[in-house]
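Missing here is one protein chain; the remaining ones are kept as they sit in the complex.
Let's look at chain A:
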Amino acid sequence: MNNFQYSRATDVADALSQIAADASAKFIAGGTNLIDLMKYDVEQPSRLIDISHLPLAKVEETTAGGLRIGALVPNSDLAWHPLVTERYPLLSSAILAGASAQLRNMASTGGNLLQRTRCFYFYDVATPCNKRDPRSGCSAKDGINRINAILGTSDACIATHPSDMCVALAALDAKVHVAGPNGERAIAMVDFHRLPGDTPQRDTNLDPKEIITAIELPAQGFNTHYTYLKIRDRLSYAFALVSVAAALKMDNGTIRDARLALGGVAHKPWRNPEAEAALNGQPPTHDAFARAADIVLHEAKGFGHNTFKIGLARRVITRALTQAANGTPQSQSDKKIA
């Protein structure tokens, strides 16, 4: 870990002016990922700007009937917030599927979006990694890639985004509110994270001089037919091999609005509009679910150790859609899969 300066931001404007003044500074809130990365010398910020005291820790109802979640709301508070558990249980469930209680207590909503990949090579500065050190090469493609991506990969990078929460946010069509030197803007959650392409060092479309201020959820919360099904190598405290957020709006036995987002398979939460469209207007049958899965995985590509994820994802998608259609969401405390 390098030596660094520490300063505390007094308000959003102060945070923005501080980050503008130092290109190698970083914001710190919960620090649950950044501190680890600093210990591994993966991140070496010249300055940590502590934003944890900014007034961004509220959950408020919007006039559009949705929710506005401050960027500093701790993951635990968000997961157990009554408006979230009642109206957006998919989000609550996805958060509770991730990390441990202690980490969720520390981690912030905005920070959760900015988690970096858990690819083994990204974490080990002794090995080449294009995400950490552009143009040094990707060690994962021909290396130990059991946890790596099967969708949207590039020659430069096959890393995955590790968040559970983001998968639910993507399914729910959330928006990310950010502030920057040129004012405020909103980025659709599905556009927030990037595919690696030839710039895997950039995880998101957030400008380095911008700060996340809030997440906005639309009114439609899918609180009846939903599930977050996460498959991993032990029953808790492990990143997803494959996870699926499924949400359905049902009308007399017909799917009217289907949402399907995958975690653990790509550089971003993975949604496929075609697959969702194929479900709309259909009865919730195994065949319909399998067709949707086929569309999602049509272009999936394995790299050896992780090739099993393609078949696994197909089965997890159909199971998750079954859980959602039946109104039997996966419990995150009872590890039996419904």
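The definition used in the following text is that contacts are C-beta pairs under 8 Å (C-beta built on N, C-alpha and C of every residue); 3 or more make two chains touch, one makes a residue touch a chain; residues count from 1.
By definition in this document, contacts and distances are computed from a predicted model.
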item	value
Protein name as given in UniProt for the chain not displayed, "Caffeyl-CoA reductase-Etf complex subunit CarE", "Glutamyl-tRNA(Gln) amidotransferase subunit A", "ABC transporter permease" or "Aldehyde oxidase"	"Aldehyde oxidase"
Among A:N3, A:N182 or A:N252, the residue in touch with the chain that has been omitted	A:N3
Contact with the hidden chain (one of A:Q18, A:S76, A:Q115 or A:S139)	A:S139
Contacts of chain A with the absent chain, listed as residue ranges	1-3, 39-41, 118, 120-121, 123-124, 126-127, 139, 142-144, 146-147, 231, 233-238, 241, 308, 311-312, 315-316, 319, 335-337
